[in-house]
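I have a structure I would like to understand better, so I am pasting it below and will then ask my questions one at a time.
Only one protein chain is missing; all other protein chains are in place.
Labels run A, B and C following the written order; every chain starts at residue 1.
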Amino acid sequence: MSMKHYMIRVILPILFTALPAGLVAADSVRIGFVTTLTTPAGVIGADMKNSVELALEHIGNKMGGLDVELIIEDDGFKPDIGKQKTDKLVKQDDVHFVTGFIWSHVLLASRQSALDSGKFLISANAGPSKMAGVLCHENFFSTSWQNDQTPMAMGAYLTQQGIESLYIMVPNYAAGKDMLSGTESTFQGEVVGRDLTKWGADAQLDFSAELAKAKASGAEGLFVFYPGKAGGAFIRQYQQAGLQDVLPLYSVFTVDSINLPRFQDAGMSGVLGSKMTMFWSPDLDTPGNRRFVSAYLDKHGKYPSFYGAQSYDAIMLIHSAVEAVGGNLDDKDGIRAALKAANFESVRGPYLYGNNHMPIQNFYLREVVEDEAGRWTTRIVDTVFENHQDPYAAECQM
Amino acid sequence: MTRPLLRTNGLCKSFGGIVATDHVELDILPGIIHAIIGPNGAGKTTLIAQISGALKPDAGQIEFNGHDITSLSSSRRAQLGLARSFQVTSVFMPMTVLENVMLAVQGADGHSYRFWRPVHKDSEMLEKSMGYLQQVGLADRARHLAAEISHGEQRQLEISMALAMKPRLLLLDEPMAGMGLEESSRMIRFLAKLREQTTILLIEHDMDAVFSLADTLSVLVHGSVIATGTVKNIRANPEVQRAYLGEEHA
Amino acid sequence: MDWSLLLTQLMNGLQLGLLLFLLASGLTLIFGIMDFINLSHGSFYMIGAYFCGSIVARGGSFLVAVLVALVGMFIVGALIERVIARRLYRADHLDHVLATFGLILIFDAIVHIVWGPSGMAIPLPAILDGQVTLGSLVLPTYRLVIISGGLLVAAILSVLVTRSRLGMMIRAGASNRTMAEALGVNIHKLFLIVFAIGATMSGFAGMLIAPITEASIGMGNDIIIIAFVVVIVGGIGSIKGAFHASILIGLIDTLGRSYLDDLLKIFMSLDYAETAAPALSAMLVYILMAVVLAFRPQGLFPPAGIRA
Partner (left out) sequence: MTAWFPSSISGRCYCVLLVLLAVAPWIFQWTDQPFLLDLLSRGLILAIAATSLNLIMGYGGMVSLGHAAFIGIGAYCVGIPAYYDLYNGWFHLGLTIVVSAVFALLAGAVSLRTRGVYFIMITLAFSQMVYFAFVSLEEYGGDDGLVIYLRSEFPDFLTMQGPVALYYWIFATLLLTLFLVHRLVRARFGRVIAGAKHNEQRMQSLGFDTYRYRLTCYVISGVTCGLAGMLLGNFTGFISPEMMSWIRSGELIFMVVMGGSGFLFGPLVGTGAFVILEQYLPEFMKFLNPSWLEYWHLPFGLLLVLLVLFGKGGIHGMLSKLDSRTRQSDR
């Protein structure tokens, strides 16, 4: 942003004498990206930001012949700030697409601001079930998944394997409960115990009590969902409690490319061989994914996470739509139809959008392994679901 | 015989192992100045605190005007007509002198659940408050912050606040503490006049003041009252001389 | 009832309690002696963890890392006292809250800049990473290390406070600052030492916990509120109170998490109990504090000389 731009867009509005927003140049595609850059969750935002920037490099920062202007905003992990940033993107920067969003509550709070003003809203992670169901909208798309799908895949896999008893630990918040119910809906053995641990501002990171209970329960497997820094804390304690031999670990969204390098640095070998389900893996053999992962590895020296993969896809999806209308951003119907077609090289391979604009996609079983270069990563061992659609699609009146 | 305005009955209070008040029986008759004297640590302030309600006694009763007030809070007692001044000056420093007295007038008026009318537009209250300030000779200081006036003036303010409560019994805890000679004698003259308005229970170290003001004297030693009587009686009491005056003047 | 499980949970509660004590003891002294509310006390917890982690990452052994980091924490604490905290003692509590919240933001941002956003896992030497079997009880070795480390510091602190000259000054300062000054205690020096010791202990707690939970930005902000609860429940300025309250709250929190759902299932439906139990167990410590404050506002073990 040049000094002049800065004057026009930042300082002058403060002085209440700004130029009308309509004067902002119309010859660029403006994309607003809302994520979390501060607070401990900033690590996720950083990975998403890296991936978005990579995507823009790959398309030469052009869409349909127009320059792309990316505006990144920090929601600070707070729903009302997320809404405020979205308002700013929509009303002041007059972006064409709003994307990003790690957290359900931030997306729910920002949803109306983006959609009411006729913008396209593309979630690169958050997927509250309401927005796949009753709150679905013609201009809302997702490049992620529904919370239930991944644990449902896990439950199905465990049933396939003949596991008869399972102990479940999840944090006590909406997503945690989704993971719990998702697993239980497809797992046909007995759930011998479940713990909902404290989450939020002073989340519980000491799981010794629960692990002791899990061990005492005599279950054949332990299913957990601990996103973010809780994941590291959990794995370490799982290992220290010496459970890897007696209570095999099955997880969702707990072990990822963000924390695996740290686990490796800390020698937490207990995580090697643990299994999880996911719609994607760095080793997934699709043209889009090969390009994304190898470029990311070259540039940042580590594997991208699924947050990054989804963010990369979000930009690529927008790219495909803008290309399809030849850069005519006023052709909303054309853009919408092109988005819905999802005609681009997704990192997950080709996929379809359901009526609710959630991807219909495969779910894989992945395992933590060491790659040829000695880096810990995940590798696909099996496909659990093929072209799986989320269970809320039926609730969507679209 | 006149009924006492205040009567304490077997009042006891101890802190840890230290007995501060030991079965104190006290009758304060209306219309007089009753002084309590005693060496340092005799338990005078503790006694005042129990009478005013700031401290709960361990045992015993306090009767005020024929009613048992032992279990009442200090604010209830104040509403019944028991006003006090503090040993350590405790006027409201960030407020003006006038505002200080106005608070006391408000207190005497009963409840203050009046949310709308600004007090500084309440001319009746302003007049009343100025009246009390005139009485103690602080009228010209009315608009000054309490923190700005001299220590002696603050003591006077303290008393005028107590008076604004229209008390039946005024508890004065060392009103002359920290005052200069001239200020003290002005205060003595003032208190002497007050006798016509209200009953006073006075705690004071300044013996000249006590002897010139008090109608009745009680001597407190180690938490118990060893003698009560007129100034003349007490001066002549050998036990008092031994226990108290001897110590003090040795 | 599974007795070995209960025993394990008791050990876990004890461990949490001891960690809380390491934080709360410094907090309560700083609070009691300087009358200073330090919200950023939890930042020392974070910095300690990162110091220790960095040294281990450069090939130091865990033990050496802890020792070096402890010295580092003392210096950081002393520095913060000299540069910022000292200027704030005379301000009111409101200003303390404001300024130390600002400090939290600053510390978090500095850690973000220096160590990046992704946190840091700290490997343990193999000897500490295993588990010990005591009869039917299997415990992670490192848990025992934390417990013994915490108890050791508690013991040292109690000897320091009750036996040494410094301890005498600390006690005098905690119960009556003016009197301590009158006794010829060099208040400035005392404040500096107390603050630095507090920072060191907070950092030590961070070093102990980091191999379990990883070092992460803002890790201290999660625990500082509970540490304040400990200080209040124990009585401001009281080391003994902080100790008892820490253990109490550690046990209540751990046992609440483990057994509250079973307890609730006795008199409500399963679904209801599973929803209510986590909420209630999260509230337990706050309920405890509210009850203590309502009935014993000066805390359970106020330091001698403070009368309510």
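As a convention for this text, a residue touches a chain if its C-beta (ideal position, glycine included) is under 8 Å from a C-beta of that chain, and two chains touch if they have at least 3 such contacts.
All of these numbers come straight from a predicted model, not from anything done at the bench.
S.K.: Among the chains present, which touch the one that was left out?
M.R.: A, B, C
S.K.: Sort through C:22, C:37 or C:264 and give me the one touching the missing partner chain.
M.R.: The one listed residue touching the chain not shown is C:37.
S.K.: May I ask which residue of C:112, C:143, C:171 or C:244 touches the chain that does not appear here?
M.R.: Answering carefully, the residue with contact to the hidden chain is C:112.
S.K.: Which of A:37, A:284 or A:324 sits in contact with the chain that's absent?
M.R.: Checking the options A:37, A:284 or A:324, the one contacting the hidden chain is A:37.
S.K.: Of B:56, B:114 or B:151, which one is in contact with the hidden chain?
M.R.: Answer from the full complex: B:114 touches the omitted chain.
S.K.: Check each of C:57, C:84, C:137 or C:251 against the chain that is not shown and name the one that touches it.
M.R.: C:84
S.K.: Provide the residue numbers of chain B that touch the chain removed from this figure.
M.R.: Chain B touches the missing chain through residues 52-54, 73-76, 78-79, 83-84, 86, 90-95, 99, 102-104, 106-108, 112-120, 145, 161, 165.
S.K.: Take the complete complex as the reference. Which residues in chain C touch the chain that isn't displayed?
M.R.: Contact residues on chain C toward the absent chain are 31, 37, 84, 87-88, 91, 93-95, 97-99, 101-106, 108-110, 112-113, 117, 225, 228-229, 232, 236, 275-276, 278-279, 282-283, 286-287, 289-290, 293-294, 297.
S.K.: May I ask you to list the residues on chain A that touch the chain which is not drawn?
M.R.: On the chain A side, contact with the omitted chain comes from 1, 6, 10, 13-14, 16-22, 37-38, 42, 45-46, 72-74, 77-81, 83-84, 87-88, 90-92, 104-105, 108-109, 111-112, 128, 130, 135, 172-175, 177, 199-201.
Quick note on the criterion: only the chains that are shown with their structure count from here on.
S.K.: If every chain is a node and every touching pair an edge, decide which shape results: line, ring, star, complete or other.
M.R.: Looks like something else, not a line, ring, star or complete graph.
S.K.: Counting only C-beta pairs in contact, which pair of chains has the most of them?
M.R.: Here the largest contact count links A-C.
S.K.: Could you give the separation in Å between the centres of chain A and chain C, each centre being the mean of its C-alpha atoms?
M.R.: The mean C-alpha positions of chain A and chain C differ by 35 Å.
S.K.: As a quick test, compute the distance in whole Å between the mean CA positions of chain A and chain B.
M.R.: 73
S.K.: Could you tell me which residues belong to chain C and also touch two or more other chains?
M.R.: As it turns out, chain C has no residue touching two or more other chains.
S.K.: How about chain C: which of its residues touch chain A in the complex?
M.R.: 2, 4-5, 8-9, 12-13, 15-16, 57, 112, 116-123, 129-131, 138, 140-143, 209, 211-214, 216-219, 221-223, 225-226, 254-255, 257-258, 274, 277-279, 281-282
S.K.: Under the definition above, what is the set of chain A residues touching chain C in their complex?
M.R.: Interface residues on chain A, with respect to chain C: 38-40, 42-43, 45-46, 172, 194-198, 201-206, 208-210, 212-213, 215-216, 229, 232-233, 236-237, 239-242, 258-259, 262-263, 265-268.
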